[in-house]
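A short write-up of the structure that comes next.
Yeah, one chain of the complex is gone here, protein chain that is, but the others are all in their spots.
Chain lettering (A, B, C, D and E) follows the sequence in which the chains are written, and residue indices restart at 1 in each chain.
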Amino acid sequence: MILLTRKAEFSSSHYYWSDQLSPEENVRLFGKCANRNGHGHNYTLEVTVEGEVDPVSGFVVDLKELKEVIHREVVDVYDHRHLNLEVPEFKHVIPTTENLAIAIWKRLENQIEGAKLHRIRIYEKPDLFSDYYGEA
Amino acid sequence: MILLTRKAEFSSSHYYWSDQLSPEENVRLFGKCANRNGHGHNYTLEVTVEGEVDPVSGFVVDLKELKEVIHREVVDVYDHRHLNLEVPEFKHVIPTTENLAIAIWKRLENQIEGAKLHRIRIYEKPDLFSDYYGEA
Amino acid sequence: MILLTRKAEFSSSHYYWSDQLSPEENVRLFGKCANRNGHGHNYTLEVTVEGEVDPVSGFVVDLKELKEVIHREVVDVYDHRHLNLEVPEFKHVIPTTENLAIAIWKRLENQIEGAKLHRIRIYEKPDLFSDYYGEA
Amino acid sequence: MILLTRKAEFSSSHYYWSDQLSPEENVRLFGKCANRNGHGHNYTLEVTVEGEVDPVSGFVVDLKELKEVIHREVVDVYDHRHLNLEVPEFKHVIPTTENLAIAIWKRLENQIEGAKLHRIRIYEKPDLFSDYYGEA
Amino acid sequence: MILLTRKAEFSSSHYYWSDQLSPEENVRLFGKCANRNGHGHNYTLEVTVEGEVDPVSGFVVDLKELKEVIHREVVDVYDHRHLNLEVPEFKHVIPTTENLAIAIWKRLENQIEGAKLHRIRIYEKPDLFSDYYGEA
Partner (left out) sequence: MILLTRKAEFSSSHYYWSDQLSPEENVRLFGKCANRNGHGHNYTLEVTVEGEVDPVSGFVVDLKELKEVIHREVVDVYDHRHLNLEVPEFKHVIPTTENLAIAIWKRLENQIEGAKLHRIRIYEKPDLFSDYYGEA
């Protein structure tokens, strides 16, 4: 069993705001992230799959297919978009790095042919990232 | 004479849209950057100053002061903001990397004590950046 | 359950020297690291916490609080310091990357509100790092 | 117990080609990687060992010895070589990142004095890497 | 006047060998780079153009067009190729980083619409690169 990880990038806007909190609580909790005009990031995504190495191809998973799946399911949907306003899973869920990791897991979980999704890592900035391994 | 460069970072939203172009022309020219909901980046700024090394301090410029100026004049104004909607110089100027470099030059040009501003470099993403050296 | 990682940096001096070894043994074992004048590094610290995502905030842990704890407990104590001479836990313990990981774990273990410390990773240089997950 | 990771680099040529596939199948599966003239990469290797910290030295493993082993067993054999043509384990095994991770594990598994090999990570490019933890 | 730089990457094989030198001289001068089986690198290319900022678009040069030109003229020709064996300009010229910078300059010099090529920077590895500014 071996793990293979492929990175991808997307650039999006978001803000942090909960309708369950008062405006004052939003500002206290989220600070400048609560600005409703939005701010943005260059996100870096790492998708890790696990599986057996195919003895003929030497691959766990076909690299071209993996890249296509990541782009079709995630990058094409998130890139150059406002996550809160344009991506359905963030209509009522705040697009924190934690929630991005979970949402991307759900988008990719059943899409990898012949291997198992092992981990989603998402960097919001080079000094902040989340890891999600699915439900135990 | 020596050059000293200090980096800083900010995360902002923007979009590319010109009122001098039709909606169709905006989309043709700017592609997915024309999305009016905005998208965003982690910008990396390099501010380079030139001057003589002070024989006592060994500094071209006081590092703490340089850092404060960059934050007061640029980072505090741009970070976690929507550049088109909240930063006055981009009300009628598209915040491309080229125009960001020029705008940051103007903000810093007369603010560096005891040294001369030499270059503004701004990365929109790790693979795209602009350099501005002021008017010749 | 999800993991969140935040990086921080500090610049410190240290040397490798054991009073349980003769000077010759120290030099043989530690080479140029045994220089008692000290040498130094830009350390990069990764603090990983694990927990449940709060359904309102979307956070495992409040990012501002996490940053404050890391600075108060580690960066403010280690940064611009000589680890052997000024940091109590290295009076009789050599500040190798391994021992730094363990010491930082102990400093942070009981300080993270609402989440569990999962891993300390510390880079001495970009090509050398240690990971510590606490006592099993 | 603690983990220590050391990086190393090597620059090699390779191609992807299986004699069990027809030329057309090789091209369909491997695309431009099937070019028999070869192409190449700057590989980055991370070797992680696990063990107890020696109370005198503060080391899991002697860093100079670890570096020597990595160079003797891997870098000296792979660097500036054509992996398919000059490295015996890739005579009949395609040097994908997955197979490189397994091959390097086998080369290092019994060579680390006083610690256990924990993980081999190999980057073919900054956006593609494999991890191998040995046979479970 | 402003400078805009865009990066691109390609992975190629090469070797260093001059027919004007004896085999012994080739080995003495080029060391392990003289291995005729070839070795390879992940090259990073920086293409810098200079020009005026268009007052409507905010661009020095259309980014999509610049990217297309770099791919058509350089990446599609060099990537996953053996530079000595498959790229015409290196049939009798050794593909050192210096010669790569000059060759890429010639490929791009007259291809940039509306701006002037300013500099070619090419990294063979993260710690080695060449810059070429054209004939003075």
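Please note the rule applied: contacts are C-beta pairs under 8 Å (C-beta built on N, C-alpha and C of every residue); 3 or more make two chains touch, one makes a residue touch a chain.
Model, not experiment: these values are computed from the prediction.
Chemist: Out of all the chains shown, which come into contact with the hidden one?
Modeler: In the entire complex, chains touched by the missing one are B, C, E.
Chemist: Counting contacts across the full complex, list the positions on subunit B that touch the omitted chain.
Modeler: On the side of subunit B, residues 1-8, 48, 53, 56-60, 62-64 touch the unshown chain.
Chemist: Which subunit E residues touch the hidden chain?
Modeler: Residues of subunit E in touch with the missing chain: 16, 18, 20-21, 29-31, 93-99, 101-102, 126-132, 136.
Chemist: Go through subunit C and note every residue touching the omitted chain.
Modeler: 9, 11-14, 32-33, 35, 37-42, 79-82, 85-86, 125-126
Please note the rule applied: only the chains that are shown with their structure count from here on.
Chemist: Quick check on the contact graph: shortest path length from subunit B to subunit C, in steps?
Modeler: Step count on the best path from subunit B to subunit C: 2.
Chemist: How many degrees of rotation bring the Cα atoms of subunit C onto the matching Cα atoms of subunit E, given to the nearest 5?
Modeler: 180
Chemist: At what distance in angstrom does the C-alpha mean of subunit D lie from that of subunit A?
Modeler: 28
Chemist: At least two partner chains per residue is the criterion; list those residues in subunit B.
Modeler: Residues 126 of subunit B touch two or more partner chains.
Chemist: What kind of graph do the touching chains make: line, ring, star, complete, other?
Modeler: other
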